[in-house]
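The other protein chains are all here in position, but one chain of the complex has been omitted.
So that you can tell them apart, the chains are marked A, B, C, D, E, F, G, H and I in the order they are listed, and the count of residues begins at 1 in each.
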Amino acid sequence: MAQHDLDLQLLGQKTNYHFEYNPDVLESFDNRHPDTDYFVKFNTPEFTSLCPITNQPDFATLYISYVPDQKLVESKSLKLYLFSFRNHGDFHENCIVVIMKDLIKLLDPKYIEVWGKFLPRGGVSIDPYANFGKPGTRWETIAEQRLAQHDLYPETITNR
Amino acid sequence: MAQHDLDLQLLGQKTNYHFEYNPDVLESFDNRHPDTDYFVKFNTPEFTSLCPITNQPDFATLYISYVPDQKLVESKSLKLYLFSFRNHGDFHENCIVVIMKDLIKLLDPKYIEVWGKFLPRGGVSIDPYANFGKPGTRWETIAEQRLAQHDLYPETITNR
Amino acid sequence: MAQHDLDLQLLGQKTNYHFEYNPDVLESFDNRHPDTDYFVKFNTPEFTSLCPITNQPDFATLYISYVPDQKLVESKSLKLYLFSFRNHGDFHENCIVVIMKDLIKLLDPKYIEVWGKFLPRGGVSIDPYANFGKPGTRWETIAEQRLAQHDLYPETITNR
Amino acid sequence: MAQHDLDLQLLGQKTNYHFEYNPDVLESFDNRHPDTDYFVKFNTPEFTSLCPITNQPDFATLYISYVPDQKLVESKSLKLYLFSFRNHGDFHENCIVVIMKDLIKLLDPKYIEVWGKFLPRGGVSIDPYANFGKPGTRWETIAEQRLAQHDLYPETITNR
Amino acid sequence: MAQHDLDLQLLGQKTNYHFEYNPDVLESFDNRHPDTDYFVKFNTPEFTSLCPITNQPDFATLYISYVPDQKLVESKSLKLYLFSFRNHGDFHENCIVVIMKDLIKLLDPKYIEVWGKFLPRGGVSIDPYANFGKPGTRWETIAEQRLAQHDLYPETITNR
Amino acid sequence: MAQHDLDLQLLGQKTNYHFEYNPDVLESFDNRHPDTDYFVKFNTPEFTSLCPITNQPDFATLYISYVPDQKLVESKSLKLYLFSFRNHGDFHENCIVVIMKDLIKLLDPKYIEVWGKFLPRGGVSIDPYANFGKPGTRWETIAEQRLAQHDLYPETITNR
Amino acid sequence: MAQHDLDLQLLGQKTNYHFEYNPDVLESFDNRHPDTDYFVKFNTPEFTSLCPITNQPDFATLYISYVPDQKLVESKSLKLYLFSFRNHGDFHENCIVVIMKDLIKLLDPKYIEVWGKFLPRGGVSIDPYANFGKPGTRWETIAEQRLAQHDLYPETITNR
Amino acid sequence: MAQHDLDLQLLGQKTNYHFEYNPDVLESFDNRHPDTDYFVKFNTPEFTSLCPITNQPDFATLYISYVPDQKLVESKSLKLYLFSFRNHGDFHENCIVVIMKDLIKLLDPKYIEVWGKFLPRGGVSIDPYANFGKPGTRWETIAEQRLAQHDLYPETITNR
Amino acid sequence: MAQHDLDLQLLGQKTNYHFEYNPDVLESFDNRHPDTDYFVKFNTPEFTSLCPITNQPDFATLYISYVPDQKLVESKSLKLYLFSFRNHGDFHENCIVVIMKDLIKLLDPKYIEVWGKFLPRGGVSIDPYANFGKPGTRWETIAEQRLAQHDLYPETITNR
Partner (left out) sequence: MAQHDLDLQLLGQKTNYHFEYNPDVLESFDNRHPDTDYFVKFNTPEFTSLCPITNQPDFATLYISYVPDQKLVESKSLKLYLFSFRNHGDFHENCIVVIMKDLIKLLDPKYIEVWGKFLPRGGVSIDPYANFGKPGTRWETIAEQRLAQHDLYPETITNR
């Protein structure tokens, strides 16, 4: 409840942006429909981080989709969290897994998946995808099935 | 039958629009093919509501798809119902679940799903999806399967 | 054989168009490959009928797909049949089910499905979908499975 | 200068939304490059107003493009201004001309054009376009030329 | 003024559709901005008529764009007028020119153009385009220029 | 008049297809609007001919657009004429110019242009374009202008 | 080995095209990876044949996809084979099944499917699809499953 | 010449990225074809800067197009220059004009234009465009003409 | 670890490109998340090799997707490896299988798949697809299932 109040506050006030990796900005609020399994997807086409080797900016669209249990992620705090990668250096694959794990820690969701589609570097682009189902629930099996069926139809890429 | 007459009347006469949440405007009529399982999908690209915190208008396309049992929703009343969110403040996720529950109450359908695709705020967009299968029928299992398979191929988002 | 001759005749001669619902114009011919299960799909983007309440014209693209048993539908007669809805008033949902049932009666197919995608009225469009598998064959189960998997990825609708 | 300060304030604070037509919310700030002719275009895909006859909501994307003279329109105030049409009833054509005239009054620009692309009602959509060049400058002639060349390639419309 | 009242009436009441060519249904109302030259475009993707020889239905999207002088065409009456071609037989080219002439007669506009894009028959589609500028005004010259520049970039056609 | 009757006949009867180049199949009929300059465009995505050297089939979409004077080309005869290239060998560039000249001979039009977009051979595709304006009329100048402005925005080609 | 040599020869020399149905031109070569199950798909957007009744040309894109056993089809011979339908008259459905059977005879593949997507005639297009799995292998079951899942998302058709 | 050597060095070595506005990183090299007027366009879809008021990241695609005189901009230095806006706060309009002026200072080009297409904030996006022709040359007039003709066909924006 | 260092070195230094097939350039580094099954996909739209018979260049987009076990492929070394096919002659099918096998040898992954989509030659394009699951793990079964479900919706090909 207190957390929810915080969210309301965040959504209606001026924001301080952090440009160094900072999972503490993530906030959650209570799920009003814990009896219902449903998906919430965030489309975030403005993700940017730095290559840890060359320091060159990288750009991606992230698709974050989850089935809440008791908590939902507050959308503005999620945006602040993703902005905190702006001047942070990490590999594409690690960014995706780290984001998923931070959200698991925050939300303890029934299910979550994170798909990053990065802009190409040198003519090659990389798209990591990770997912997770809560152990001991049917979502553990669903996570395995979704991974097994992942991306049978890769998006056509022509670089233009 | 009486309800059906009411629908005909609605479809051919001038309409009074309500801009405050009002599930009472929903009307149904009899399914002439209760022996056949079939889908009816409504594409409604003009959904708009208000953010409960900032009072800012939000916009979405809703995809409502259901398998009728004894009743169908009258399309004009559905439109009026959706218009009634225009000046109503609620979170994206709640709007979707509330719409699904109002239609379950009205129609007692074999199956129903509601998918909202909202326009971005601050570079991030949110797409909630909920579904429901009538307990004790095969549609209960189908609902679980459809949720488990939901959105394996997220729509490409570039914000332009 | 006689029916087939009739088809040939239809395809090569001038046509009389009927604009009132008329299932009698439907013609079939013999399937030369009854040992093989295969699909035949008709894309018919020129379907038009009348709203039974307002008398306003409605427009749709129909996708009719079936697995023949002993008979195939003659394509020109199918076109004439669909044209016969031009000045006929009926609801979207009924049009789709009626077309499916008329083709079942004509062809006794192993499987058939009909999907109508109607143009919007008042900002909302409706897409009914019905299917059928021959009872007592594996296509009965397939029909249930296809219905259960129907339209997990609704076509994006923006109204422009 | 004082006006500019106000803009900064608006952009960083919580907003009060008005849903009745209100041109007073429009704010401007000083053009730092009055020696340079350049275009600024606003893409606003979330315009909504009411039909003055049926009270039904209408939806449009507006493209507002202008060449500033001494002033620029503050973007957040423009958004508030457009939101103020939300519960206001007016015809499509009048909305477009009124918006153009309000901006001329605010900015006294060298050139301005407003193009509205409305969602269809009953299968027909309407796209009004108006423009204006400051009398006595070369932009008066340019406005006439741009009107004469307007929309030689209409956007393809299929309603789906 | 009286004409305007009639329009309001049309827009808010039930409609009688005519399916035989009937230019009398066209209605106009007063232009509130006769001092301003602006375009109004109607996108009508639901035009259908009959081939005068084969009686086969034809389908088209019409783009009607004009610069009003003293009058605007009332949109619902335009829709009724276009519906009146539904069971009327005429060649593609004649339909387009007749529609343009009927609107010139109704509106006496400064400028008007009508572009029809018909669905293919036998693998070939036909797109007639006609325009008109009021004699003795600069729009007479503009009409000639627009015709001279017409369709330098034909829409890509693949028939699927 | 007699020619017009022949057209009507062609359109409603069975056709004999010729697959060797045969300009004699082209037919015209009278233009009912010789007082009006307007465009008629034919989209013909099914053109095929043979390479004169390798005998390999070539495929193209042709865009034929003209401003009639006293005559229009009958659409079915145009289709037959284009089919007559099916087993005829000629270079891409010559096909386009020959088609234009045959239509000039038939129609004596005010203006005509023919644009062929051929499918690639060996990763390279060729798109010839020719046009013509009647000497001594303003269309002679317009033809030169249209050629000078031709294809400033080449269609994006990726071969997939 | 000898067969392979023949392929090399075909690929590097001038070709004699046949325009009458001729399955003898089909050639195969040895699969170097018989231990691996993999798909090879041919996209052939230039298929054309004749309607057996009207003699009118028909056009299609064929998608041929198979899992080789001991043999692969030589690509140039496949092209020659498909060209041999150019002046051959047969119904759409038969063309597809015949092509599949000829390739089964040539290759004895583990699996094969052929999907034809024909251009419309009279506003209606037809898309036959047939497949086959080698009896007694797991591909027999896979063929049934693929047929059962065939085309749940029909390609959007607008005819333009 | 020395400058050119520096470029070669830049292109083949590891890079130091600057994230504060820094026009000094821009480098040029000699145009080998000063006798020929030609365009060079840079597509840079990864531009990002900060809002000077809220400190929120902004994202844009920049299209920079110029006609060189004696110098060309070295592409890697241009990329570094654009990266230097990453943590720099400025308004959209100013970014575009500043970039144009920095490049004019570096290159003294015959002509240059810069078009920024920014991602939306709060549902509204802004696209500034500025251009420049060298005074006393024909490119001064061309710049005025290009500005007068700018963006007659605004890109369709739906925010999804 | 040593290998990882090598990768870092590769990513930040000038590169020596090899244009003859050279699997030795492939480098791997340690997977930091071996407890998590996740996909990594490489989109490489710039693959080119030579036809072994005609010596003609071939072009393709490759989609390489795998689930790592202990190792990940270093992206720059993958790019160098793919460039090494530039002057190497091999058939489409063999290229795809060889690339998959080289990566299996390098990475010993849980799962891998390689899909090549080649540009057309003579109007026909070829798309080979191969996959592999580690024997004795659930990925062996998943590989079979993914192959069985491969490409039920072939990409639409029009050659333009």
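Just so it is clear, a residue touches a chain if its C-beta (ideal position, glycine included) is under 8 Å from a C-beta of that chain, and two chains touch if they have at least 3 such contacts.
What you see is a predicted model; the values in this text were computed from it and never measured.
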Absent-chain contact - pick from F:P45, F:P68 or F:P120: F:P120
Of H:E27, H:E46 or H:E93, the residue in touch with the unshown chain: H:E46
Contact set of subunit A toward the excluded chain (per top definition): 56, 59, 61, 117, 119-123, 125, 155, 157, 159-160
Interface with the undisplayed chain - residues on subunit H: 8, 11-12, 32-33, 36-46, 61, 63, 65, 67, 72, 75-76, 78-79, 115, 138, 142, 145-146, 149-151, 153, 155
Those residues of subunit I which, in the complete complex, touch the missing chain: 14-17, 19, 45-46, 48, 54-57, 59, 83, 86-87, 119
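The criterion applied here is as follows: only the chains that are shown with their structure count from here on.
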Rotation in the CA alignment of subunit A with subunit G, degrees, nearest 5: 145
Chain pair, C-H or E-G, that carries the greater number of C-beta contacts: E-G
Interface numbering overlap (same over half, different under half) for subunit D and subunit H: different
Identity of the chain that, by mean CA position, is farthest from subunit D: G
Subunit A-subunit B separation of Cα centroids, rounded to whole Å: 27
Computed distance of Cα centres, subunit I from subunit D, in Å: 50
For subunit G, residues contacting two or more additional chains: 45-46, 54, 56, 59, 61, 119-123, 125, 149-151, 153, 155-160
